[in-house]
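Here it is, the structure, as structure tokens.
Every protein chain of the complex appears in place save one, which is left out.
Showing chain A:
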């Protein structure tokens, strides 16, 4: 039974939503990045979504883009990212860990080698931000071979044809977009309609995690009460990193408080 499955099952029984943070490995440094991830785990997040830094993250807005560049400026390679994951897994056996990255990193590493390495690190899922379902076959083949869940993004205006395709491919959970565009916290729009959520559920049974623009408790409560299983929160956390680059202790304290508050809001349905 997969870690995602167990986690979502438990949360459903508890009638709680889940909170999944996203941070980029190596931002602002490898050492602090690991501390941030450990604090998030201690605070009680339900799963981790970790970014492998890439030079041209075109699905991301300025906050995550800068996070990628900060991590890259320290010259940590992809192997270092895998080391971090292996280390986290050793300490935390049950938390689902997924990675989000861009196709060229996988292609360059060798698609089969990449998924083999993911499997060795006991990683749960991979989301490739710039590979749509239409181009996924070659990645999917090796993801399945090494038993790694492929996470797909579902746009807020997806048509029936896409939803049925998604039902065939998606594993672990579905990453549901709050709105079109790139990641970020500056837009006010939150387009998800209950009718649309019901429609996705007609096509498949996988849990839904809403991402893009998640930054406060009101949003989270609204999202979970509309039938979504939880949220992914990236830019808002990374914004705290960016704003406190020179004060490590303050940064970690703020991340801890912020995520505690958001986690709390997933429980109050």
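To be clear about the criterion, contacts are C-beta pairs under 8 Å (C-beta built on N, C-alpha and C of every residue); 3 or more make two chains touch, one makes a residue touch a chain; residues count from 1.
Basically, contacts and distances are computed from a predicted model.
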(request) Report the protein name recorded by UniProt for the chain absent from the figure; options are "glycine dehydrogenase (aminomethyl-transferring)", "Tryptophan synthase beta chain", "RNA polymerase subunit sigma" or "FAD-binding PCMH-type domain-containing protein". (result) "Tryptophan synthase beta chain"
(message) For a quick check of understanding: of A:12, A:104, A:194 or A:257, which residue touches the chain that isn't displayed?
(response) A:104
(request) Identify the residue among A:61, A:207 or A:234 that touches the chain left out of the display. (result) A:61
(request) Tell me which residue among A:72, A:95 or A:167 touches the hidden chain in the full complex. (result) A:72
(request) Quickly run down the residues of chain A that touch the omitted chain. (result) 54-56, 58-59, 61-62, 65, 69, 72, 77-78, 102-105, 107-109, 129-135, 152-155, 157, 159, 162, 177, 180-182
